[in-house]
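Please see the structure below; I have some questions.
A protein chain is absent from this complex, but the other protein chains hold their places.
Think of it as A and B in the order they're written, each chain with its own count starting at 1.
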Amino acid sequence: MNMHTFIDFIMGEMVIVSFVIFIAGTCGRLLWTFIHINKTENFIFSYLSFKYSLRSILAWLTPFLPVSSRKKPFFYSISYTFHILLFIVPIFLLSHITLFEEYLNWSWISINDTSADILTIIVILCTLFFVTRRVVVKEVKYITRTSDFVFIIIASLPFITGFLAYHQLFAYKIIMIAHVISGEIMLILIPFTRFFHMFIAPIIRAYTGSEFGNVRGAKDW
Amino acid sequence: MKRYLLIIIIIFGISSIVLSNQQSVIDRSVFKNPQRSSALFNHDDHNEKAELEDCAICHHVYEDKKLVEGESSEDDSCSSCHTLKRTEKNIISIRTAFHKRCKRCHFKVSKGPVLCGECHIK
Partner (left out) sequence: MQETSTKDSETDTKVIDEGVEKGLKGLTPEKIELVINQVLKNETGARLKLYIDTCMRCSLCADACSFFLSNDRAPEFSPAGKVKQTLHEMIRLKGKVSKDTLRNIVRIAHTECNVCKRCSMYCPFGIDIAYMILLVRRICHKLEITPLYIQDTVNSHAATMNQMWVKEDEWIDTLQWQEEDAREEFENLRIPLDKDGADIMYSVIAPEPKFQAGLIYQSAVIHHAADINWTMPSFPGWDNSNMAMFTGDYEISGRIAKAHYEAATKLHVKKIVMGECGHAFRSVFDVGNRWMGWAMPPVDVIHAIEFYHYLLTSGRIKIKDKFKETVTLHDPCNISRGRGLHDKARELVDMLCESFIEMTPNKEHNYCCGAGGGAINCGPPWKINRMVNNREKADQIKRTGAKVLIAPCHNCHSGLEDILHYYDQDMEVKFFGDLIFNAMDKTIYKGGE
């Protein structure tokens, strides 16, 4: 396989494969989760309340509404920023949209490259903060395992390589290939690792919110 | 004699200016707010290297979304058909047209730049 075929593959078929694995894996795991709940603890469904699920999820999505977030404003600011940018930057990046338009003739609004560059630096700084926190804050360090660092690295690699590729620093071609592959790895890993918390968190939140709100008449934030 | 010489020099000069002005980058003036540097492209060098004879490969003519065989459009600018934004009539934006035109061919022949930074050099 020569270089061109390889690049064509990772920027073409492999992207589709990654998305298919991501979407199918996500649907599969969600389906499996609901089947598992139904099989083992189906009482959960009788406690789920749409109103209180939504109340809890919305309360926790509102910056600085939960007491927890007000107690740790610094951490939450960084965490909110990181999680929002993790989606905003890749989805609205001009280069990504350009590629998307090339293959599927479909495009949407983009952020300009300079802003994207700054936001990428912010994401990288956020991940550096997370790593530092895991090493320095003793209660976090106590429960940290190797996999926690691996997650941060996997999540930050597309941004680090993306930043280097944009500025064409070091071996451009290799970095660019690493960028594409690291993004695809991240996408593929979501349904099979704790990255899946993005889908499970609202489910747990809904259940806890329902128990607190519907059964116990209390707030859970 | 002196006058002829002068005319020859002027003609030579003008033509050399014209010839040496052969673009080494793509004209990106059509883009309103370009985010990247102009893509590197030297028309004659490229075609010589790529052994391209048929101008219509790039300078093609489409009518009603169908390729018109045997016609070419060297005298028109790309953006005269491929407008900045996709429209009913033109389904491929100028940006996508450039990218597709270069990359599809380069992938096919396994030659030439295909990654962003290989054309848009910082």
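Please note the rule applied: a contact is a pair of C-beta atoms (placed from the backbone, for glycine too) under 8 Å apart; a residue touches a chain by one contact, two chains touch by 3 or more.
Computed from a predicted structure; not experimentally measured.
For the omitted chain, the shown partners it touches in the full complex are A. Contact with the undisplayed chain is limited, among A:K51, A:H167 or A:H197, to A:H197. Note that of A:P90, A:G162, A:G183 or A:G209, the residue touching the chain absent from this view is A:G209.
One chain of the complex is left out; on chain A, the residues touching it are 33, 36-37, 39-41, 43-44, 46-47, 56, 60, 66-68, 71-72, 75, 79, 137-145, 148, 194, 196-197, 200-201, 203-205, 207-209, 212, 215-221.
Please note the rule applied: only the chains that are shown with their structure count from here on.
Remark: chain A residues 2-5, 7-8, 94-95, 98, 101-102, 105, 107, 112-113, 165-168, 172-173, 176 touch chain B in the complex. On the side of chain B, the complex with chain A involves touching residues 33, 35-36, 86, 91-93, 95-96, 99-100, 103, 106-107, 110-111, 114-118, 121-122.
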